[in-house]
Every structure is written in C-alpha cells, then in structure tokens.
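A single protein chain has been removed from this complex, and every other one stays in its place.
Chains: A, B, C and D, in written order; residue numbering restarts at 1 for each.
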Amino acid sequence: MGHRNYLIKRGLSTIPMFVGLSVLIFTLARVIPGRPARLALGPRASDEAVQNLREQMGLDKPLWEQYFDYVGGVIQGDLGQSLISNRNVATDLMEYFPATFELTTLAMIIAVFVGVPLGVVAGQHKDRWPDNASRLFSFFNVSLPPFWAGILLQLVIAFQLGWLPATGRVGDVSPMPIETTGLLLVDSLLAFNVPAFVSATQHLILPAITLSLAPIADIARMTRSSFIEEYDKDYVEGLRTHGIPERLIAYKYVLRRSFASSLTIIGLDYGFLLGSAFVVEIVFSWPGMASYGVEAILQKDINAMVGVTLVVGASFLLVNFAVDVLYGVFDPRVWHDGDSQ
Amino acid sequence: MSGDPLVSVRNLEKYYPVDTGLFSRTESYVKAVDGVSFDIMPGETFAVVGESGCGKTTLGKTVARLYEATGGTIAFEGQDITDLDGKALRQLRRDIQVVYQDPSSSLNPRRRIGAIVKEPLAVHDVGTKAERDERVAELLRRVDLPVEFRHRYPNALSGGQKQRVAIARALAVEPKFVVLDEPTSALDVSVQAKVISLLDDLQDELDLTYLLISHDLSLVKNVADRIGVMYLGNLMEVTDSRTLFENPVNPYTEQLLSAIPVVESGEQSLKPPSVEVRGETPDPKDPPSGCPFHPRCHRAFDACDAVDPELVEVEDGHQTRCLHDPGPKAEAVAEHRSDDVTQEGVTED
Amino acid sequence: TGNQSSDSTTNDSGDGSPDTDTSDDGSSGSGSGGASFEYVTTVAPSSLDPMKGSDNLETIVLHNVYDPLVYYTDSTPPELQPWLAEDWEVADDGRTYTFNLRSDATFHNGDPVTASDVQYSVQRMMEMQNGFSWMWSGILSPENVTAVDETTVEMVTTEVFAPFLYTLPFLYVVNQEQVEANAASDGNFGEHGDYGTSWLEDNDAGSGPYVLSERERSRQIVIEQNDDWWGSFPDDRYSSVTTEIVQESATAAGRMREGAEMSDQWLPLQTYNDLEGGDDVRVHAKATFNPFYIYMHTQRAPLDDVHVRRAISYAFDYEAALNDVMAGDSDHLQGPLPGAMWSHTEDLPTYEQDFEAAQAELDQSDYSASDLDLNYTYVSGLTTEESMGLLLQSNLQELGGSLTVERAPWSNITEMAANPDTTPDMLAIYLSFSYADPDTFLYPAWHSDSHGSWTSAAWYQNDEVDRLLTEGRRTVAQENRIPIYEEAQRIIAEDAPALFVMNQATRNALSESVQGFQDNGITGYRQTFHRYHQD
Amino acid sequence: MADPILSVDDLSVEFETYEGRHHVLDGVDLTVEEGETVALVGETGCGKSVTAKSIMGTLPRPPGEITSGSITYDGTGLLADADAHARVQGEEMSMIFQDPMTYLSPVYPVGSMMADVATYSGGEDVSWLGMLKNLLGRRANRGEIRERSIELLDRMRIPDPEGTLDRYPVELSGGMRQRVIVAMALINDPTFLIADEPTTALDVTVQDQILSLLRERVEERDLSMLYITHNLGVAREIADRICIMYAGEIVEVGTTEEIFDAPLHPYTRGLLDSIPKLTGFEGDGIDGQIPDYTDPPTGCRFHPRCPAAMAGTCDVEPVESHAVGDDRAVACHLYEDGMSFGEAATVAEEEAGGPTDEPVTAEAGGEP
Partner (left out) sequence: MSNSETVTADDPGVLERRREDLNRVVYRFKQNPMSILGLCIIFGFVFIAIFAPYIAPYPNDAGYQNQPAVHFDQKFESPSAEHLFGTDQAGRDIFSRVLFGTRLSLRIGVVVLAAAVSIGVPVGLVAGYLGGGVGMALMRITDVFLSVPPLVLALAVSVALEPNLTNVMLAIAAVWWPWYARLTYGEVLSVKEETYVEASRGIGATSTRTIFREILPNVLAPITVKMSLDMGYAILVAASLGFLGLGAQPPTPEWGTMVSQGRDYMPAQWWYSTFPGLAIFLIVLGFNFLGDGLRDMFDVEVQ
C-alpha cells in the first residue's frame, strides 16, 4: 500500500464519521423539548405566528426530511437561521470560529512545546527528581478545573498584578486591523499593526495558558511513558552496544518514536481542548464560538447548536486526520501497514 | 494401512482474506492451507512439519474445527464434520482437543489451575461438583503435577508445568483425537523431553490419536508414525517416518533434512547429502507460480514455474508433490521440459 | 361610555416639538462638532430590524434611529408627545385614529416621510409577526390602515383598545421605497421576499435623530447624528454614539472608569456598588416599572386556597428582601402595579412579614402548614431571584412548610408556563414592561385570556377582574379608567395570587459629565441620546 | 599458548528486584582465544545474555550489579576502567542479537542505522550540531559509508543491497533482517564478536544459511567469537570450544568433540540425552526446572535436579571447577580429586540408584 492510498483511505473514513456526527447532533437538537419557534418570536408572540415560523423552519416535517433538508443546506454552506442572532449560522460561525481557533491553536502549541520537553526530561531521568517534579506538575495541571484556573490567573495576574488584561480579545486600539483571516494575530501582523498585535497577544496569553494546562500534562505524561517504553526496547540496547552516543539514541531514535505516540494524545486532546474552551471562553469573555455555542445550547437555538457542534466535531476529525498523517511521517510503519508482517 | 481412518481430510483449504486497501473488496488471499489431503488412523501419530508460516497451525486448527474451512472436507469417524455448528459442534469438541504452542498464553492468567482444568467438565456438564474436583485431581496426577497446584495461578508455574496443565485440560473430557500444535517448541530441551514422553505414555494409555505439528524434524522422526512435510500451504511429501528420512524424494524434504544441525556424529550419516539451501519462504500473499517451492529448489527446471504439481503416490503410502514425479500432469511437464536442465535456468524473480 | 375625551390625550406636553429642555432650534441643523458618547453594554442585540427588535439593546438603537408616530416624554410615568405625527384625533367610536404627519420629516436618504410609509410599516410589522407585533395582534390589521393623503393616516382598530396610543411609540416608521429596493427576492414573505430583513441588519431605513453608521456584531454599534433631522438637539449634544458590547460586567465597569459615558442596567448590583465609589461615575438608581412577582399557582392545591396564599404573603420577609438581598433602594410593591404607574392606589392591603397573621390565615384555610410543600422556580443565572427563593424557603420553613428552589433556563420556563400542569407552584418573574399603561401589567398577568403565557403563571381566574380589565381596555378616557383599575388592583391584592415582592430599582452608571438623562422607566426610552448633552 | 583475547574470571552478577536479590551469575570463568569460536550453551534463563552484556558493558546498572570478578580483553581489564571498556566496546567488539524483529529501529531505513553504527561506534560523542546534520542526512563521509554498507550487504547475499538500504525493517523478512544485523555488527571490522542466539528465531533452512555466512566471515577475518545458543546442534556446527552453563555457573568446558563424545557433567549428559536425534531418542529429559535466583540452592546449583546428587556433599559444598585434561574442566563433586569419567560414572550410578525416582513434587523453586 502506498502513501497516497493510505491518505485517501484515512480521509474517506472520516466521511461516515461526519455523517454519523451530523445525525447524532441533529437528532439531539430536534428532540430537545421546548419550541424553538416560540423562543424565536419572543415570549408574547401569538400562537399563529409561532405556527407560521414552525412551518417556515420546516419543523413540522418528519425528522428525516428535516435532516435531508438540513444536509442539503449544509452542502451549500447554509446552516440555517440562528434564532438568537437572526443570521445564518454559517455567517455567525465565520465570525466566531476564528477566535476559538486562534485560542485553541495557541493553547495546543503551548501544550506541545511545554509538554514534550517536560516528558522527555522526565523520561530521561526516570524516578529521579526531574521526573517526580514533572509528574507532580502534570498531576496538578490535569486536576485544575479550567474555569477555576482561569479565575485564579485573572485574580492574580490581571487583577492583583495588573500585568495582563483579564478579559476580551483585544484592547482599545485603533485602527483595528482589517479582517482577512479572522485571526487577530495574523491580521494585525499582515497589516503591520503593532499595537493591535501587542494587545491581541496580551489578551490571548491568559486564556491560552489556562486552556493548555491539562493538555500539557497529558502530553508530558504520554511522552514520558512512551519515551521510557521506547528506551527499553531491544534496538536501543543494540545501538548502545554498537557504541552509538547516548544523545543520538535519545533524540534521533527514541524521541521520534515516542513523539509519534504522543501525537495520538495530541489529537484526542484537541477535542478535549475544544470542550474546555467552552468554559474558558466564558471566563475570559473570549468572543469565540464556544461562548456562542453555550448561549445557543442554553437558549435552544437549534440551528446554532447543531452548527457549533458540527464545526467542533469537524475540527476534531480534521485534527485527528492531520495527526494520523503526521504519525505516518514520524513512524513510517503506518504507511506499510499490511505490506508485510 | 488397514481399517477406517479416524480423521480424513480432503482438499482442505483455508484462505485468509488480505485487505489490499482502497476500494478492493478483499479479492486477495493468503492461502494458508491450499488443498491438503491426508488420513489419520486411530491410535496413530501423524506429524506435520514445515517452516514458520507454512500453514501448520492453520491446518491443525481447521481440522479441529476452530477455524472454518474455506473448502474441502473433514471427516471424523467417517462422519463429515466440515459444516457442523451450534450444539453438534460443541458436542464434537469432546472428541477433538487441541494443545497449543505457547503454554503461557493458553492458560488464562486470572484463573487458578484447578478452574482451568475443570472448565471443560463444567462446559460439558460432566458429573457433580465433587466428581469434577476428584477428576481434576486425577488429571493433575496423571500429568505428573502435584495436586495442590490446583490452587495456583499459571504464572507461578514453569513452562513445562503449564504445558502439563494444558494437556490435563485437553484430556479432561476424554477426547479421541488431539491436535498438538508445537506443544514443546516454547520449552527447553530438557523439559521438552519430559513432555514428549508424557504425551507418548498418554497415547498408549488412553488410546489417543495425535496430529502433531512441529518444525523439529528430529523430534518428529522419533515420535510420529507418519509425517507430512508442508510448504506454503501444501503438503510436499507424506510418508511414514522411517521412509521419510531414509528415502526422501521431495527436494524440499532434502533441504530441510540437510539443514538440521545434529549433535551426534551418527546422525550425520542419516542426513541426505548436503544440498545448498537458498532463499527464504516467499511472501504467502504473493506465492510463486507453478510449484510453490521452485524458486528455492535445487532441482528446479523450467517447467517448475509453470506447472503446479500434484501430490502423487510414488510407492505404497509414500506421496510426493514434485514435477520430477509428475503423476497426472506428465504431458504438461513434458511440454515444458525442453532439455534436461536440473540446476540452472531458474532464478529468483 | 368613554368616547368623550378623545382629544384630551393629544394635549399632553404641548405642541409637537420634542421636549428638549434647552430649546433654540438654531443649533440643531449645523451638525457635526458634538462630542462622542460611549455606551457600554453586556447584552448584544440580535436584530436591528425595527420590526424584529424587541429587547433592551435593540430598542435603544431603534428609538434613536427610527421615528415612531408618537413618543414618550421623559417624565415618570411617561406621557405621550407628538413625534412624526404632529397631532391626532380619536373618533367617538374609540376605534378610529387619524394622525397628521409633520411635513418636514425626511428619511436618512432624503425621502420624505409619507403616510404610505406609515401604512407600509404597519403592514410590515403585522406580516412579519415578529418583534413588538404582538401588541397589535387582533387589534390592528394592515388593511385597516389607510393613507388618506400624503400626510394623513387613518387607523381603525378592530375593537376599542384604550392603550392603543401608548403602544405606538413602538411602531417605527420605515422607508418603504428603500426597504423594498433592498429586499432580497427569496425569503419567507412571498412577494415581499425577505422584506429587507437582512439588509436592515446593517443599514437603516429610518428618519430618526441618528443614523446607523457601523455595526460590528458582538463588538460595537455606531450611530451618528442625523444633520437633517426634523427635531432639534441640545447645544452640547452627542453627535455620535458608540455602543460597545462587552462580555463581562467587570469589563463594563472598567470601561466606565476609563471614561465611557454610560452603562446599561444589567450589571450585577455589586458592580454598581463598586462603581459608585469612583470619581467621575455616578450611579442612577430609581424604582420605576420593574415589578418582581412570585406567582402562586392558584389552581393547584394548596395554593388554590386564598388563605394559604395570604399566609405565604405574610410569611415572606420583605425587609430582608429589600434591604439585604437588594440594596435598599427598591420599593416594596403595593399590589400588582408599580407605584409610579398612573391609577396605582395607595389604599390597598399590603403584606408585611407577620407570622401571627400568617398563622391566622393558615388556620382559616383547609390546609395545615405541613401541606405547604411547594416548589419555587426561577430563571437560571439570576442570582437575585435565587436569593429571593432561598429567603422564601427559610421563611416558609419558619411557618412550618417547605419549599424547593429550582432553577430553569428561560426557554424552559416559557414552556412550562404554557400548561397549568407543568407550571411550577411558584414562579419568580420580573414582569417586563412595555407600554406606559396599567393595562400592560394587569391584563397579561391577571386576565384569564392571558392564561398560557409566562406573564400569567398564577393561572388566576376571577370573573370580576376579567370584567374590569376588559372594561379598562374598552374605556377610552383615562379618568374613567382609573377607578376601574383601582378596583381591579384591590381585588387582586386581596386574592394574593402572587407575592408582590418589590419594584426593583433600575440602575444606570453615567459619567458625571452626562446631562439630560431622565429615567422614565421605559425600555429604550431611557437611552434617547438626542436628549443628552454635556455639562 | 598466547594469552586468550578475552578472559572472564569469577564473574558474579546480581539483580535487585522487588522480589528480592537475584544471584544470577555465580563465579563464571570463560576464555576465548584469538581466532577461536567459543559457544556458550545453556537453557533459558541460565545467564547467557547477562554474561554477554557484562562483557559488552551494557548490563543495566541498576538493577544489575557486578559483585565480583574481572573481564580482561587483550590484556586490558575492562571492569575497572569504564573508559577502556567503552573504547574496546566501540572499536574492537561487536554484537549480534537474538531477535531480528526487535533489534532494528522501526522508524529508520536500515541504511540510516548502519551509517550511524559506522560513524559513531567507537564511542565518541556527538554534538548537537552534529546530530542536527545527521538528522538532515548530511553526515561527513556519507558516500563512503554507503558504499561500505552496500558491499557488506552484498556479501551477506542480500539481493538488491542498494535498495535494501533504503527499506524499513518492516519491509524485510526475518532472515533478511538478521543478515542486516550481522552486517551492522561487522561494518567496523571488529576483532571480537559476540553473537547472542542469532538464529533462534529463524527457520532451520535460514539458520543454516546464516551459520555458514558467519563461519565464512569468522574465518576470513580471523575473528574471535563468543557464540551464545541453547541449541547444542548449532554449537556443534560453529564452535571450536563449548562452555555449558547452568543457572549462572559454567558447569563444563571442553572442545566440541569432547563435549559431544564424552560429556562429563550430569547436566551436560542430561541435556544431550534430552535432544531428539535422528538416530533415536530415549531421553527422559531432566527433572525439575532452573532454580529461583533469589534463593539458589546451596552447594551445587544443579543438585536438586541431578540424578547423581550425593546427599551431604552436593547440597552443601560449593563446587569448584576441576580441570580434566587440557582445555577441559568440569564443575561437579563427582570429579573431585581428579576422578576420571569412568570412576565418576560409578559413583553416579550408586548415588542415582539410592534415592528412587523423585516425584515431580520435588521440583525446585517455582515460588514467585
């Protein structure tokens, strides 16, 4: 089997997942008690108006028909009207998603760049103090409720020390960079807008750190254990017997394999991170998709809810696809799965 | 040979589908067992030898109905058991038992020895609880294990002891036919000898019939009545054990024999003249055309990569599968045999 | 009866000019140069379509961008003042209203405001069935609105509906031509396509004092002074208003400290308290029209017994509610109506905490204290409502009963209230206010026609009250309506279908520099920026 | 005779584990002469690999600990001087491993590993920069090393050696991998080779091929080799001299013919008897199993399984190695006082006759 086949196959396998996901979310959204049409029209709307809106939204059709209508729309980029924003959910998401993306991506980057070295150091010094310290640190991180960690950071760093802003995505800068990617950091850089960039970075730091705490721990733990496991492998002994320098063994051979194992965790953690974003964005008033999603769920804005969950699920699937591809880069055996025993 | 065979296998096939990736609906197979036929007489030990991956285990387990055959038939006591299922199959299991290669993995590490040996009795609902306990004690004694081992977990036993437990379990329901899948290959020689002699004793005592799978020709020579030599899913040569060593006719058997490291100078004379061994077992997913052995064969000629030979009888009870003894395919061979090429002309492709 | 004083409603606050405290029209035309005003809010508007918007921030923007026919003054209770309509009259049948439009009003694109625009606005409102349209459903239909000539509109209500004029400040007039020109052809409204709804989200088609100049969803809305407005601005006017949407009350407070002009009324009490200490910020607190009730399900045992309801009303600790839960500046409600509303009467039975009286009432009922095993539901996230529930819980315990406090999202509550079986025993509600008429409080809450709505969660049924409330609607003259409503209030207060807990003070934080702010208690009309000016 | 190139004297190794202290090697003596192939033969767990690792200096410490003894290579004491050990290990010695499946890094093409071995074996350290260069595939003498590898693989009779270098281990069969491992061991022209069961995982036919390759190479380069196996047949094919090991002790040493023709130690005899032979097989194996190293039997470690164990002697007195002729030694109480095989056999007969067949119940050890 060649690389391309592997990629195509792996890519195709996400399609049924995506369909399953949409069915799941869609069904869940429709069985929610409470009449979205009434909610949309405000508490004092007449029954007649509600009924009209129901028809407009197709809520009186059988569920499967609604589903196909919906999927038809999705294919054309129409995620339906949001009841709370009165806009197409797709438009809303285009606005909110970049903020979430920026936040989660930075958090993931922090997590990888802190977690992997931490895991390697721990693995190299197994059962000695750097290992214990790193493990303890990891334990603390996973156990911190993200919302609480965020609040504490705000309390200390923003309120007490005043080093960084507590909430929001960007300060009072003018002119604001023109939106091209929606990612403020990128946009402000593109526009050479230094104040905006600085402000956006400052605002990003606390929430990104908060979000990254748990993945740091996970990645460190995974890297550590796969590093140790790999270090125990026969071929490492073989290399050592041949007199290969320890540094080369550790960083060329062992790390590459153990990083591949950590990659799987990174993929899973991305999902976890998207979940935590739901609370962290609230804490930091981050104008992202998660706050929008929470609102949508609480307000039973079904289209928005389905849209948000779909996007979250899709990002998760995509990231995991990317992770699998990367996995193949680090561990070429994957490409040859099935080539020979 | 006289009387009716206990086990009779005809054209047995077992193919494993291979996932060839994109879009293809598993059209490709590993033909682990590809048309194997043999009979086993009651009370006899029939051995199958061959190199790793040639399909020995698959053959044994298919005969024991642990795997579904892809084709062919298996008859036990004259009755076709190829398609038994459900209750009838479970009933059959009392008569056919298997002892596995790796004693460590064939015992559940979380159950005590007593429970493991008792399991077949419980499954087939034999006797009362007290009777079963009694039987377990008896079985353990029979395989030379102290009875108090029943309270131990497998990991507190040595490899040889574990294999004895496995044997005790196999014997619990008084089977007639036992498939021994490399029962000693995971054991040290000093322990292997003990287990082999135990199996030998049991066979005499309980009137058992064995299908012994092994890769150790020296071992097989000493314990088997008849031997089948297997290569890439096919039996290459079948005969009684004495004949096989004294008069091997198949080139593969010759190579196998000549490669055995021996420990006694006397043995050397029993080996066929040394022949050059070349190549390795091909990828079973992509077997060579014609005779499966031809790329490695020191006697191959140009017909070998075109014609697939059949197992033919060269003398009474001695079958071989080689174009040098072509059987019904004689004409096809003649067509290809342009010249009397023996050594050269065939290269690995 | 009441067809007499139809014109008396027209007279209030005179002659058709906006009630700017300083006058002199000269300054109004020469636009720019005014200061900019920063309004901070934690609530994002969902729609800026004048026929869709109906909540707080939406109406703030709409009132400043669109002109209705009539307008509220900034007194409490507010009166009506001429706006696009210079004057109007009500025919003797109490159903036919004739409005004379002012001729100098133009839309922001320069088109004159005409009678047919008004007619179109009604049609758009009633066909879209969104936003405030419920106010007129069953009362006004588009075909009963006629443009008599360029500047005269006639509206005929289906029945006599006395509060009609008080509802009109919520009927914004849009530029028909402009809307139609910008309507997308595919939409839910047949020949009208989408009725211009999507265009109106980012553009305006109004004639009001400000022009919508920029809208960045969930970040800010900028409106700029309309130089061609027919009305006049004060001297030190604010020529541009930026509504900044922040997520956190803490951020809002921060913006105020940094010099924003005004913040909305939805910040936590604590934040206002914090702000109050600051230098340049003052917090304006006033109890206007924000009554907080705890409905009791009058059709379910044991609350179906008036004595039980009264007993509970006597058991509640209003003192603690007003002073400890709240900050002491809210009013104790006397009966269903806020004190500031006309027709409110002082002479009503008022409940104070009095366990003896409670016990006495309980003794008169068929139930004993142990039967009081009730459930109190409030809207998730509203800490005040939760605190009130907890307070009531401990009060009832003292009485010998018990109460479970439950939270539910608003969306569930409206659903629950639709059915008597799912309506909770007790429901905490801020009875949100719309038009400045007692009817807006009484009819939706206590008339049996309103059953099924969250405003009527007591499932109160009293034929006399029904009769009075209907009559109040049918009676045109205000002086005749007052006794009717007084009587209704008295009966309701005696029946105690709800705990009339308080009329909560509304707070707004303002920069010291802002002048001209008057809280008239009406959503959106507090923030009529064209009335504000710098000191 | 010249000094042996390798001599191991009285080597004892212990392991600290949570079950307690394992006394694994107990005074191992071993010599390898220049150009000689010595086979170290013994059953699973008897300490063959531990011996090899001690010589190579790759014994994991902890948990392992060398409690006594010395290892001398070409006159250099290795245990005392870690640097010398590292140098010798890198420059002079090389090792081939048992399991071709696990001794190659799965994530690099075999050529890359070979190149690293060629470049770095010798123990010199690598700078971060050097490593970066390495990772980017630009090492100094790349072409030369590649050529050397190709040539070597070719001599290992690997078809398409050039292509093989770029393949990953998964793409190679077991036999191919083992050839690559052998090639890797030979790439830097070692003078001393340790082969730890290099053919155990292979089929007889492939084993045959690898053995003849090794033999050729050893002869051609005049290598000294310590060949570890549990297969006496293999030992017979490859070795000049054989050391039989049991439970961490060398029980018998002798030339190949001597060992096979006249085994002295009861264990050796038992072992030989246990092996199925083409000529026949009556052997009954040896009762019992290898002892528990936390609490090894006192006296002779083999005595609980020994058919000729002399009560009062074998279970009490530690055994010494007794030289029996040149080049031949056996560690058994039977041969004390320079007894010959014949004499010992009589003693053994008597002893074995005494205490009847012990039931398996008496199997030693077994407790976890």
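In the analysis below, a residue touches a chain if its C-beta (ideal position, glycine included) is under 8 Å from a C-beta of that chain, and two chains touch if they have at least 3 such contacts.
Owing to the predicted nature of the structure, the values given are computational and were not obtained by experimental measurement.
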Identified contact with the non-displayed chain, of C:268, C:452 or C:483: C:268
Residue in contact with the excluded chain [from B:111, B:142 or B:271]: B:111
Touching residues (missing chain, whole complex) on subunit C: 249-250, 268, 270, 274, 320, 324-325, 380-381, 383, 386-387, 389-391, 393-394, 397, 402, 404-409, 412
For subunit A, the residues touching the chain missing from this view: 16-17, 20-21, 24-25, 28-29, 31-33, 135-136, 139-140, 142-148, 151-152, 154-155, 159-160, 222, 225, 265, 268, 271-276, 278-279, 282-283, 293-294, 297-298, 300, 305, 308-309, 312-313, 316-317, 320
Where the unshown chain meets subunit B, residue by residue: 61, 64, 66, 89-94, 97-98, 100-102, 105-111, 119-120, 123-124, 130, 133-134, 137, 146-148, 150-151, 166, 169, 172-173
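Here is the rule we use: only the chains that are shown with their structure count from here on.
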Euclidean distance of C-alpha centroids - subunit A vs subunit B, Å: 54
Touching two or more other chains - residue numbers and ranges from subunit D: 173
Sites on subunit A at which at least two other chains make contact: 340
Complex interface listing, subunit B residues touching subunit D: 51-52, 144-146, 155-158, 160-161, 188-197, 215-219, 221-223, 245, 255-256, 258-267, 270-271, 277-278, 280-281, 283, 348
Contacting residues of subunit A [partner subunit D, same complex]: 233-235, 237-245, 247-248, 251-253, 256-257, 260, 330-333, 336, 339-341
Touching residues on subunit D, where the partner in the complex is subunit B: 43-44, 159, 173-176, 203-209, 211, 230-234, 236-237, 260-261, 270-281, 283-287, 289-290, 359-361, 363, 365-368
